[in-house]
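The structure is given below, and queries will be raised subsequently.
Removed from the display is one protein chain of the complex; every other protein chain stays in position.
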Amino acid sequence: MKRRIILAALVTALVGAGASFAGEAAPTVAGNAKGIAAVQKNADFVWTLVAAFLVFFMQAGFAMVEAGFTRAKNAVNIIMKNLMDFSIGSLAYWAIGFGLMFGISKTGWFGTSGFFLSDFTRDGDPWTLAFWMFQVVFAATAVTIVSGAMAERTKFSGYLAYSVIISALIYPVYGSWAWGSLYKGAGWLENLGFIDFAGSTVVHSIGGWAALAGAIVLGPRIGKYGPDGRVNAIPGHNIPLAALGVFILWFGWYGFNPGSTTAAVSDIAGIAVNTTLSAAAGTVGALITSWLMFRKPEASMTLNGALAGLVGITAGCANVSPASSVIIGLIAGPLVVLSVVFIDKVLKVDDPVGAISVHGVCGAWGTLAAGLFNTGGTGLKIIGVQLLGIAAAFVWAFGASFIIFKLVNAVIGLRASEKEEMEGLDIGEHGNEAYPDFQLHPSAALKRQ
Amino acid sequence: MKRRIILAALVTALVGAGASFAGEAAPTVAGNAKGIAAVQKNADFVWTLVAAFLVFFMQAGFAMVEAGFTRAKNAVNIIMKNLMDFSIGSLAYWAIGFGLMFGISKTGWFGTSGFFLSDFTRDGDPWTLAFWMFQVVFAATAVTIVSGAMAERTKFSGYLAYSVIISALIYPVYGSWAWGSLYKGAGWLENLGFIDFAGSTVVHSIGGWAALAGAIVLGPRIGKYGPDGRVNAIPGHNIPLAALGVFILWFGWYGFNPGSTTAAVSDIAGIAVNTTLSAAAGTVGALITSWLMFRKPEASMTLNGALAGLVGITAGCANVSPASSVIIGLIAGPLVVLSVVFIDKVLKVDDPVGAISVHGVCGAWGTLAAGLFNTGGTGLKIIGVQLLGIAAAFVWAFGASFIIFKLVNAVIGLRASEKEEMEGLDIGEHGNEAYPDFQLHPSAALKRQ
Partner (left out) sequence: MKRRIILAALVTALVGAGASFAGEAAPTVAGNAKGIAAVQKNADFVWTLVAAFLVFFMQAGFAMVEAGFTRAKNAVNIIMKNLMDFSIGSLAYWAIGFGLMFGISKTGWFGTSGFFLSDFTRDGDPWTLAFWMFQVVFAATAVTIVSGAMAERTKFSGYLAYSVIISALIYPVYGSWAWGSLYKGAGWLENLGFIDFAGSTVVHSIGGWAALAGAIVLGPRIGKYGPDGRVNAIPGHNIPLAALGVFILWFGWYGFNPGSTTAAVSDIAGIAVNTTLSAAAGTVGALITSWLMFRKPEASMTLNGALAGLVGITAGCANVSPASSVIIGLIAGPLVVLSVVFIDKVLKVDDPVGAISVHGVCGAWGTLAAGLFNTGGTGLKIIGVQLLGIAAAFVWAFGASFIIFKLVNAVIGLRASEKEEMEGLDIGEHGNEAYPDFQLHPSAALKRQ
């Protein structure tokens, strides 16, 4: 019924064209002008929402990457975390986060209106809904990055508690500094000229530094670091699944970066091209680096190289050239390999999927690169602002998350019991097995320690 | 070659703009008005088709969910069913179903024109093709729901026979009652004011009640119900695959619900927001319910909770508020958990994936909710109409399917042989193994009985 009403309205619009858009009997020049604006706006809705759907689908990509890169005994748990951080996170973002990030801001430090989509309730502007839809999937991306670094040892309830806080508070506050003016807010960082078109820092570094805090507070998985200082590799249980996840993420990134125009404009083409070239170059760069370092072209490093190229181009995708995008990716790929090794072997922080390197480190690189390769011109000033934004993200996301994780640890508990970790979180936390019909190695829990 | 013609036509259109759309030498006000309508129509084509593609992709989601939630020995079979019901079903819908559902209807009970896309052959209006494309993927959704409830024990040829009949007859006839007027038809139910924007009842309950009929006619899997009345759980063999399926379905639902405008209009934003919030709330609701009932947050229940929230908002997505969507999901999530347990343990109907609860029961809830939370106003009259539509769907889909399944059973046979069921339908029906390189538990066929 409602459906017929929408269609009837549209038929009227199409028959009378410009005239009906202006509500007039016969077409006029002014009416046509309004009609043109209305059709463009409709195209903006379509584009922004299609892009939002692609970004939503990245949740599947994160779930597959994180499950594939960890052990079979924890596959249900990692998937439940990914599903729940989106579900709880989007409700928290609806209630609180969106208002803090984009609401009217007097100080430039956070917004104070628009909670529970109340702006829409007030003025009924459907654009608010489209904008919210695009933003909620971005928030969810930042949140879900964290689960990878904390995989295989985190208590489920503790993780859920943290998910609410990053969705409602940590991500939105930084977001308001850099992007607040996109809706009703204002941010001190954007006022300085900070460039982060689609969120190398706002989304990826924030997620990555929160992941770092989580991994530090949790400590490494049992058996990861031997008493003799030996570092044990714990390979992922399903590389095809992880690879599928990377392909899904790459696909979804075409919503993430080009969609950030939130308008159906020709700029989306160049953004898509830059995204493609940087991702391809990141993959090639990581392949070569891993080949040189390990004497074989290693799969998980190369897959992370694709993600590194994608994260690296996210800040500058709308304001660097295609050739610069290739360079940005060619640096991001080797960078992620070196960073994974450094964090694993030198810092001895246990990040099962490399999330800190992919999102935190390459997010910072991408944000710096957006200043260095800016087609609008570079210089000490813009580089300084970019570095300030990078530093502010680290201080805020790492600092706030560290405190929150410590609090969650004290109140609810953040680490699963040793027994649960040994037999797998799937049985201990969920009473499920991921693969009950398959024979797993009897020592799957322990053999690689 | 053809490609160049299309492009040449477009270049002409763009250079001369409004003028060329109206076929005139210089732009005029009337010509511009026609040009505006033409561009809007092009945007409608793009949106409706992109949405149709997303809904098509739900076929992959159903295949992964159903395969993941059943045993390894039947994985090839379930995938073949999903592939074939789309393939046979779309041909049947092309030949017969679409005409019955949307053809010219004198009675309001079914249409009688447009078979084999003959309407298009006659008038050449490309909108007929776009509309058909959107509708065929809806029909396929209703059909494929049934395979889940009938998994692991149905004879392949019997299932194919049924697929033709639901695509060509059962789904289209009910569809014509509720949606016939969207094209050339008319339906008695929509004339009463029945609200089912995207098909909680038309698609999901029809599929769910047909699934119920199939599961009853088939009887339970061997070993599902012990002689002592004990109910045995038969866990799915690949939870990450099932989770991927749920993410794909959620992604595809953004075509299903917002796409049901079949027009590039701003309404799609609110529909997407409502879909997101209800799905998130359904997931949270099911998580909490399963946590309370089973003392652990169970994965398959939570995953079904996401689907429950999606099915629940499908009827009302265009005419309830975001806050109402949260409530609808928060009820759908617990409802699906309770319904699964009730059907499994009390009714003792064996539904391996929970399809009857997700699609049948939550479809009914969603249809009722569309009346209760209708932003256009609620009341006894609209609630009565919604209940009538729900009841009509049950009587028609369950009744007709029950008779058809009994007929198929008598003529072709509906249940696989005991030997096939024990060793797996993959070998018995297809001569394939899903995972020949993996060691399965020797007792995978029997251990959980």
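Observations, loosely collected:
Going by the order they are written in, the chains are A and B; count residues from 1 in each one.
Basically, contacts are C-beta pairs under 8 Å (C-beta built on N, C-alpha and C of every residue); 3 or more make two chains touch, one makes a residue touch a chain.
Model, not experiment: these values are computed from the prediction.
Note that of A:Pro126, A:Gly193, A:Gly219 or A:Gly413, the residue touching the chain absent from this view is A:Gly193.
The chain not shown here is touched by just one of A:Phe86, A:Phe156, A:Tyr171 or A:Tyr254, and that residue is A:Tyr254.
Interface note for the absent chain: among A:Ala95, A:Val231, A:Ala263 or A:Leu372, the touching residue is A:Ala263.
Which of B:Phe69, B:Trp94 or B:Phe110 touches the hidden chain is settled by the complete complex: it is B:Trp94. In the full complex, subunit A makes contact with the omitted chain through residues 18, 29-30, 32-37, 39-41, 43-44, 46-47, 50, 54, 71-73, 179, 181-182, 190, 193-195, 197, 235-240, 243-244, 246-248, 250-251, 254-255, 258, 260-270, 272-273, 276-277, 279-281, 283-284, 287, 294, 296-300, 302-303, 306, 318-319, 321-323, 326, 376, 435, 438-441, 444, 448. Within subunit B, the residues in touch with the undisplayed chain are 1-4, 6-7, 9-10, 13-19, 21, 27-29, 31-32, 35-36, 39, 41-43, 45-46, 49-50, 52-53, 56-57, 59-60, 63-64, 67, 75-76, 79-80, 83-84, 86-88, 90-91, 94, 116-117, 120-121, 126-127, 129-130, 132-133, 136, 156, 238, 241, 244, 429-439.
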